[in-house]
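Heads up, this is only part of the complex; the chains shown haven't been moved.
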Amino acid sequence: MVHIVPEIIKESVTNLVKNGERTDGRAFDEYREISLETGIIEKAEGSARVKIGKTQIVIGTKPQIGTPFGDTPNVGVLMTNTELLPMAAPNFESGPPDENSVELSRVTDRCIREGKVVDLEKLCIVEGEKVWMVFLDLHVIDYDGNLMDAAVLGSVAALMNTKIPTTKIENDEIVLDYENMMPLPINEKALMCTFAKIDGELIIDPSLEEEEIMGARLSIGMTEDGNICAMQKGGAQPLDREKILKVVSIAKMKTAELRTHLP
Amino acid sequence: MIIIITNTNLNTGTETSARADKRAFDELRNLKIEAGVLERADGSAYLEMGGNKVLAAVYGPRELFVRRLMQPNRAVLRCKYNMAPFSVDDRKRPGPDRRSVEISKITSDALSPAVFLEKFPRSTIDVYIEVLEAEGGTRCAGITAASVALADAGIPMRDMVVACAAGKSDGNVVLDLSEVEDKEGEADLPIAMMPRTGEITLLQMDGDLTEEEFQQALDLAIGGCKKINEEQKKAIKNRYGE
């Protein structure tokens, strides 16, 4: 549902930015308070609860044994699904994923996949026949802006928290050994850092209030060595080349900072 | 190729104690309720009961956009009960299934009698229940949490609504079935009530009970509800002070 922001809020937030300030007193490159717990759902093989400010997501993983895709017979499968629950915001509705939910799923998936967070080749059990399929489900329960950074941070934490049984082949049968659980093979801790364009400035970790009036959004996924693994621009205003290059540099520092929250 | 799964983590062996988790027949599982856990919702609550983890959120009274649901002389109380995909052993596909549609309906019926809906004509009060982890008895957990969330939202109510199941397991009538007792037991009787008047707002049963066992189970569940109601009150007190 379209949510009309009163002109007066738009003006006041914009005027603050003009003066180098934000409504909650943060610097332009300052994240809100971040908290991260893992292992909170016992029935999930991996889980995490992440909060960035008042934004809150619960994430769970479910590994299953399945068939690999025909063109990647020796590679496990990661499936990312996001639910923007109607409990999270007054304007979120029940029903099949809308375009915002689809974009959040796909960008989260892209950052994790292209950042090679999970070593999917190690999830092959029998080439061409059986691989682990890891379902990564994001349950957005409280929405106060910047879902992307929270989604990626929480997802990486949940994947790091995930345990699967070891497998062996005996007499042409796959035996799952639940007494010897092993963590998912984690390669990398790629994280995402999002900027909002307000009055020409790009400010980090937008709150809901800032998102509602921003002209554009740029999310940058980065690996531990500072390479870019994913980017996504959103919003109906353009960005200029210099600003983009500048925030890529900032993102390198800030994703390193975010990474300290991982266990 | 056949997949064998060894050493499964579901311990369903033949316990010798009366109940698998050593509880007395009229003993509830560990219970924890917290009010006001979400920022955006008008009211919210988090509840743990045994291995259940449930979140409830309330929005409203607010404008009802679906004209054909509108009631000229009262609010509509709409409920959505939903299980997270990771809340159960085998991943649940997202989206409503027949079970969640039924539970949403009876939850709405269970809560409605306690709310002064007539104060808010033409509007809606929306209750969202998310099961983050399920271990038997989530519909009752959801109703109990939702009632706290309604109070947290400041919705005027005649009384709280509190829910609890009794049932029959291993031949005994027992309170608050765990997941194993529910699956392997002989009967399950989830109820909800308004503790002040003792009136029943939810009543379901499946299994096999004699008339006498039914009365026993009903009274056991009523007793359970009263205990749980104390925790509801504490949760609200903790949130708003005495």
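Residue numbering begins at 1 within each chain, and the chains themselves are lettered A and B in the order written.
In the analysis below, a residue touches a chain if its C-beta (ideal position, glycine included) is under 8 Å from a C-beta of that chain, and two chains touch if they have at least 3 such contacts.
Everything quoted here is computed from the prediction, not taken from an experiment.
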Formula for the whole complex: give the number of copies of each chain kind, using the labels shown. A x3, B x3
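The rule is simple: only the chains that are shown with their structure count from here on.
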Averaging only over C-alpha atoms, locate the centres of chain A and chain B and give their separation in whole Å. 31
Would you pull the chain B residues touching chain A in the complex into a rising list? 1-9, 38-41, 44, 51, 53, 55, 57, 59, 62, 80, 82, 84-91, 94-95, 126, 128, 130, 132-135
Using the touch definition up top, name the residues of chain A that touch chain B in the complex. 40-44, 47, 54, 56, 58, 60-62, 64-65, 81, 83, 85-90, 94, 96, 126, 129-130, 135, 137, 139, 141-144, 172-179
